[in-house]
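Shown here is a partial selection of chains from the complex, left in place.
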Amino acid sequence: MKTVTIRTAKRQEMIDVTGRLREFLQEEGLADGAVIAFTPHTTAAVTINENADPDVRHDMLLGLAEISPDRRAFKHGEGNSDAHIKSSLVGCSELILVEEGRPILGTWQGLYFCEFDGPRNRKLIFKKV
Amino acid sequence: MKTVTIRTAKRQEMIDVTGRLREFLQEEGLADGAVIAFTPHTTAAVTINENADPDVRHDMLLGLAEISPDRRAFKHGEGNSDAHIKSSLVGCSELILVEEGRPILGTWQGLYFCEFDGPRNRKLIFKKV
């Protein structure tokens, strides 16, 4: 198991952590199997999506903000219920397949840490499954 | 593998099942690895989110109802298509990491069974992965 720290800079942000995943595979010498990437936060998430055009990230964050906006009827005093919802919609973990020491990802896929209530210091955990 | 039963009381409800997960780990004597929590229902889900302020649960259910309302154009005769959609958005399983016999969860994280079309008798399955 390895915990990496991530310093986010904005309220909403998608940070490419595919390199961190590859580092973990190398350090572990994991040739074949699966790895979970898990974040222990309730206003963040982990997802796999396009890592080519940065406009996709822009659009995803914009779309998620439209899907889960702040709402008047929310009661939670911290005012970040929109982010809690985004966290459960996107999910706090991804399971990544590994073969020949490399993550099985499509041509356009990268692994992302999603910040929904930053800026904050965040943790991302990798573990063999 | 262990199947636990859950009696839900409302149409929409988030029930903290972290204690059930800890019980499973103790019974299995699982020290290190991962556990899947899976629900075999199509209008329910499993998620990890805040277990401190109950207002977060209130806001999450309210937000999900806004995101996936009942819609006139729905054709399914049971009238619960909104709940089927919520089930696939939130997801019917979570993979939980385990170390030293304890689930790896953040300070504010708990495991939740999400009812979207209750009240009903529901099942939740735990299994080592």
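Going in written order, the chains are labelled A and B, and every chain counts its residues from 1.
As a convention for this text, a residue touches a chain if its C-beta (ideal position, glycine included) is under 8 Å from a C-beta of that chain, and two chains touch if they have at least 3 such contacts.
Owing to the predicted nature of the structure, the values given are computational and were not obtained by experimental measurement.
Asks: Starting from the 2 chains in place, I would like the total count of identical chains in the complete complex.
Replies: For the whole complex in this structure, the answer is 3 copies.
In this text, only the chains that are shown with their structure count from here on.
Asks: Please compute the angle of the rotation superposing subunit A on subunit B (C-alpha atoms), rounded to a multiple of 5 degrees.
Replies: Nearest-5 rotation angle for the superposition: 120 degrees.
Asks: Roughly how far is subunit A from subunit B, going centre to centre by Cα mean, in whole Å?
Replies: 20
Asks: Can you list the residues on subunit B that touch subunit A in the complex?
Replies: 33-34, 47-50, 53, 55-56, 58-60, 62-64, 66-67, 89-91, 94-95, 97, 99, 104-109, 129
Asks: With touch defined as at the start, can you tell me which subunit A residues reach subunit B in the complex?
Replies: Touch list, subunit A to subunit B: 1, 36, 38-42, 67-68, 71, 73-78, 81-82, 84-85, 87-89, 91-93, 95, 123, 125, 127, 129.
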